[in-house]
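I'd like to ask you about the structure that follows.
A single protein chain has been removed from this complex, and every other one stays in its place.
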Amino acid sequence: MASHPIATLDASLIPRLPASSPTLFEAKKQKNLSFEAIAKELGRDEVAIAALFYGQAMASTEDIKKLSQILEIPHETLETQLAGFPDRGRTMEMPPKEPLIYRLFEVIQNYGYAYKAVLNEKFGDGIMSAISFSTKIEKETDEKGEWAVITLRGKWLPYSRF
Amino acid sequence: MASHPIATLDASLIPRLPASSPTLFEAKKQKNLSFEAIAKELGRDEVAIAALFYGQAMASTEDIKKLSQILEIPHETLETQLAGFPDRGRTMEMPPKEPLIYRLFEVIQNYGYAYKAVLNEKFGDGIMSAISFSTKIEKETDEKGEWAVITLRGKWLPYSRF
Amino acid sequence: MASHPIATLDASLIPRLPASSPTLFEAKKQKNLSFEAIAKELGRDEVAIAALFYGQAMASTEDIKKLSQILEIPHETLETQLAGFPDRGRTMEMPPKEPLIYRLFEVIQNYGYAYKAVLNEKFGDGIMSAISFSTKIEKETDEKGEWAVITLRGKWLPYSRF
Amino acid sequence: MASHPIATLDASLIPRLPASSPTLFEAKKQKNLSFEAIAKELGRDEVAIAALFYGQAMASTEDIKKLSQILEIPHETLETQLAGFPDRGRTMEMPPKEPLIYRLFEVIQNYGYAYKAVLNEKFGDGIMSAISFSTKIEKETDEKGEWAVITLRGKWLPYSRF
Amino acid sequence: MASHPIATLDASLIPRLPASSPTLFEAKKQKNLSFEAIAKELGRDEVAIAALFYGQAMASTEDIKKLSQILEIPHETLETQLAGFPDRGRTMEMPPKEPLIYRLFEVIQNYGYAYKAVLNEKFGDGIMSAISFSTKIEKETDEKGEWAVITLRGKWLPYSRF
Amino acid sequence: MASHPIATLDASLIPRLPASSPTLFEAKKQKNLSFEAIAKELGRDEVAIAALFYGQAMASTEDIKKLSQILEIPHETLETQLAGFPDRGRTMEMPPKEPLIYRLFEVIQNYGYAYKAVLNEKFGDGIMSAISFSTKIEKETDEKGEWAVITLRGKWLPYSRF
Amino acid sequence: MASHPIATLDASLIPRLPASSPTLFEAKKQKNLSFEAIAKELGRDEVAIAALFYGQAMASTEDIKKLSQILEIPHETLETQLAGFPDRGRTMEMPPKEPLIYRLFEVIQNYGYAYKAVLNEKFGDGIMSAISFSTKIEKETDEKGEWAVITLRGKWLPYSRF
Amino acid sequence: MASHPIATLDASLIPRLPASSPTLFEAKKQKNLSFEAIAKELGRDEVAIAALFYGQAMASTEDIKKLSQILEIPHETLETQLAGFPDRGRTMEMPPKEPLIYRLFEVIQNYGYAYKAVLNEKFGDGIMSAISFSTKIEKETDEKGEWAVITLRGKWLPYSRF
Amino acid sequence: MASHPIATLDASLIPRLPASSPTLFEAKKQKNLSFEAIAKELGRDEVAIAALFYGQAMASTEDIKKLSQILEIPHETLETQLAGFPDRGRTMEMPPKEPLIYRLFEVIQNYGYAYKAVLNEKFGDGIMSAISFSTKIEKETDEKGEWAVITLRGKWLPYSRF
Partner (left out) sequence: MASHPIATLDASLIPRLPASSPTLFEAKKQKNLSFEAIAKELGRDEVAIAALFYGQAMASTEDIKKLSQILEIPHETLETQLAGFPDRGRTMEMPPKEPLIYRLFEVIQNYGYAYKAVLNEKFGDGIMSAISFSTKIEKETDEKGEWAVITLRGKWLPYSRF
């Protein structure tokens, strides 16, 4: 992993993001830290931390303290910029144009009804929560090359009968 | 799982699907078979079979033979209706309106950039293939209730340098 | 309430609905029954029953039996048409064009962020579930006229920390 | 309630809001006041106050005076920024991307025709007003957890016959 | 007026309309009656009658009886097809493509904010109801030619304070 | 009328408007003048004047002179900012989100085909001009309350035969 | 011109067109007549006749008589199908996908503001009517090949001052 | 023509245009020159010049020199701002909202298929080029008033057979 | 190539295609012929033949004769169904949902401006024609696997100066 550069923030995204995003990404770049490294310090998953950087997840008081230390951002700045509740979902237009993100979207587009049918047969009438939810990324390597493995894990919520 | 009814086909979807879809779903309903049961017979994953039923995956000659037997559909009918290559992606409009499918879409909408950032840091500049790809659904149960776990596994494709 | 005609199904909506919808609405019209009357028999809320008629809610085995009796629809017909899981959300395009439904949409459009801010302050970072959810309509009358009161009640789901 | 942080304003929303919104939110943050606390002082509902902060509701002369005192904003500033009539509805694009607001939108999308059918049967041909209207949020707690209860109350307006 | 042909129904619109529309328009064509002539018999405005023909307005019991007589449609047919509540607003996509209707749309597009500003100054914070509402069309002739005059008259609804 | 505040310009609209709009609205606010008052001075209709303020109508040389006097804006500033021809129609996205403007849009959406049918029967094949056109707003009061009356008056243009 | 086949109707367009369109096109095909030939008989322009075939222009009583003779369609059939007023503009979605039509659309897209600027300078504040309007197509040949020349001629309508 | 003011640039359009547009329009306004006058100096058509001002046409070296002289813009400024190839088509959203431009769009919307049918019959299978293309505007006056005549002239391109 | 099945027509596409498409595809399926085999007989490229099957290219008199022979379709049927000019571009909605077609779309989306920049530098101000145009597909195999090579070849058209 050390061989790949770290992710930075495309300036053209900034108007869609909260004030904390450029602050955090700028410090991450200065420190040359991967999300994996930061996540390890906070005891959280690297996808959650990346989501936090993009304004899509909430930081706890403890998170803010640690981020401030690791990234050497004045605590008060971070506390102010990360106060309040995330206003999620506005980082991009859908369908996504970014090829990497589009592939994930395409999976939903193509397998959406198949997922629904199998989930309904396995769990009944309901949904998999995207809130009571976690996700992670793993890397597998075999003779054919590298494989990305994304896991989505959500609480099953049955429809109320009323 | 036996306690949940099996998935059937909503008639209003038929105009978006190939001729094979109502044939397969009707027989599945008559036989009262779950996708899991059918998949076991074909030695494939149940999500792949559900996708095949919705016209989103291709059937091999062997698949057609087995489906014909299990579902008691005349072999010739199935062979004719499943000939040719799937015309994928048209089962629904995006954003999806179905709440279950929307939750998956929302995961991409909210975590899309986080996934990209972490994948890029782990693998470099490229994408996770949605073609050289497989997916599965698992059920986990703990004291908090039932959890759906969806796994996406795709080959990592680096951008060519030219 | 007896003074108002009962709701029937606009023919132009049928292509968007499951096969059960015209069956149910036609019988309801023949029997001249309100949703309130049907709901009372099933021990459910009238909004849930109307949703069921529009293919937006699932019928239990017991519901099917009772609907078959009340509406004098052959049990097998209903059982077949109401088998499977609802494919929700496709009865209309958004934004809704129907003035009554648009007013509800407008409430979300205008008060959406206000709802979010107050809910966040009262409950923290999360959402009100639309699945673990019930809703009802009441009528109030005062000197100014009649008032419709719609109540939405959903389980609060906090975002998982991961 | 005291245990949750207060709602603040996401900077990326500011271009969609009137000049009063950042002024009000900034002062609220400085004072660390919830909408409930502010509303109590003004004798209004907290959702109405949140709507006012987002430019979706009008402030009376008395409201302005009190807000100026509570939030320690110069009276003239507030008077100038809150003059004129709200230009409602532009805080977000529809469908909403924010998961909390989307759930409310989904309720309309799924139950829209059910609401219409039941309202028509209860009240006749007309609409529930979104103008001669009020709304509130309550919290209920039971053994299953916390529940959010949103009430919409609108005047019933029958279509004129002409 | 006698010199102009009467309005008939374009077949390509039928899938967007309720079952009553082709019935009514076909009979109107057979009888060669203008909306003005029919409206006079019902004691209603011709725009309201045209709206009723397009499924955009409700017919009273008396309207149905008279329409049945004037148009020589079996009473039971009309009663069945006009039962239930109109599902308004779906006769066309917006922006309208029909040049005549587009011109009206353009008036709203160009003068919308001017209308709002003047109405707010004259009436305060509120809206002109489109439900407690009537409209009519008049013809004026002067030396420059013919002029169409459309009048919209709606109840003023002030926003509730809550 | 004197009891209502005057209309002002929402800052978030400015990027959609010509340079003259903030100039004019700012001066109007300083002078606390209604559109009615300004219109009287110019011998024009108040809707036309509001349209002019929003960049939707052209100012004559005489209009500019008078506006400069009434609003105490340097003549040269106004002359420069109001030179050129209006670039109409861009003040808002359609469908309008503002509830007041939406109601007018809804009238077109619901009654569009009814207007077309009646206009065609009264005038033949053609359109009502939105250019050779005027409009006004009146207030009527009766025992039921206040009514807004909007009149649209346009030249009838028959289609050319060629 | 004799060397090119005549235009016929693509079956997939029929649901967007009035009943008269397939009748007229079918007869035209049987008779193997060009629009130029038909137009000459009616004393009208060939573009107007093609528009009439697509339901975009009105036929006079005389037109119907002549079309009936030339195309050997029973007079009553044509009279019935061409009664009423054209419901214009719905033959296609915009932007057009057909390459030939797209090129015309592109001309408006690229030169739209240039046309406006020059027309305003030549005629003042107003529009070129698309109703009091005619158009024609001519062919020019020079050493570089063939050139299509399309002429649009519309009445200039100045904005009313009110 | 001298009696009409000249066209200027609406400030709200600037973000959609290249850097040269405000420079050119500002100088044109200072010099009070019509496009006709400028075009005459350059030996080009006024529509082409207006298109050039809006960034929709390329300037030759000679054009730049002359524009610099006529408009008294430093040659280097113009040379820099007009270097490179036009990025056409982004001056507006389609459908156009400006009434004048909408009328042209409407002509394509209504007559698109008629144009295609007649062009195909006259020229065969192909398109009229919008690149190997010129256009002009003329004014005609008769007893009925003023008429705008727009001519589009494009090379006919037959589809290649391969 | 013989090892892959041949392409057939998805039934859900038929409403978007001309009458000739199901006729041709059905016969192709019966004869089990690849596009390559058919193209060889007609002396044309296989992509052109596939386009012709989807109604996107015109058939010459000779093509129709040969297709009739090879596919054993009555000559008259084909002649009737392939008469007239293709109505191109409506086989799908854009952006394409089919993954294979989406990848091509993505190439344009990502490299569009790069293509424009390089083409402009190589050829000047103009476009590559999509009409005076041909395209082909080739297969290359190397140690890394199979490669698809698509070539687009179009006439360069410089913008006219006028």
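Residue numbering begins at 1 within each chain, and the chains themselves are lettered A, B, C, D, E, F, G, H and I in the order written.
As a working rule, a contact is a pair of C-beta atoms (placed from the backbone, for glycine too) under 8 Å apart; a residue touches a chain by one contact, two chains touch by 3 or more.
Bear in mind the structure is a predicted one, so any value in this text is a computation, not a measurement.
Undergrad: Looking at the full complex, which residue from I:A19, I:I70, I:A83 or I:I101 touches the chain that isn't shown here?
TA: I:I101
Undergrad: By the contact definition given up top, give the residues of chain I that touch the hidden chain.
TA: Contacting residues on chain I, toward the hidden partner: 1, 3-4, 6-7, 13, 34-36, 46-48, 50-51, 53-54, 56, 88-89, 91-92, 94-96, 98-101, 103-124, 126-130, 133, 135, 137, 139-140, 144-156.
Undergrad: Against the chain that's been left off, what residues of chain H make contact? List them.
TA: For chain H, the residues touching the absent chain are 15-19, 55, 83-85, 87-90, 130-131.
Undergrad: For chain A, which residues lie in contact with the unshown chain of the complex?
TA: 5-13, 29, 96-99, 102
Everything below uses one rule, namely that only the chains that are shown with their structure count from here on.
Undergrad: Which chains sit in contact with both members of the pair chain A and chain H?
TA: Chains in contact with chain A as well as chain H: I.
Undergrad: What are the mutual neighbours of chain B and chain E in this structure?
TA: C, D
Undergrad: Report, in whole Å, the distance between the mean C-alpha point of chain C and the mean C-alpha point of chain D.
TA: The mean C-alpha positions of chain C and chain D differ by 24 Å.
Undergrad: Mind pulling the chain E residues that touch 2 or more other chains?
TA: 5-7, 13, 48, 85, 87-89, 95-99, 102, 106, 109-110, 116, 120, 126-127, 129-131, 133, 135, in rising order.
Undergrad: For this structure, enumerate the chain pairs that meet the touch criterion.
TA: A-B, A-C, A-D, A-I, B-C, B-D, B-I, C-D, C-E, C-F, D-E, D-F, E-F, E-G, E-H, F-G, F-H, G-H, G-I, H-I
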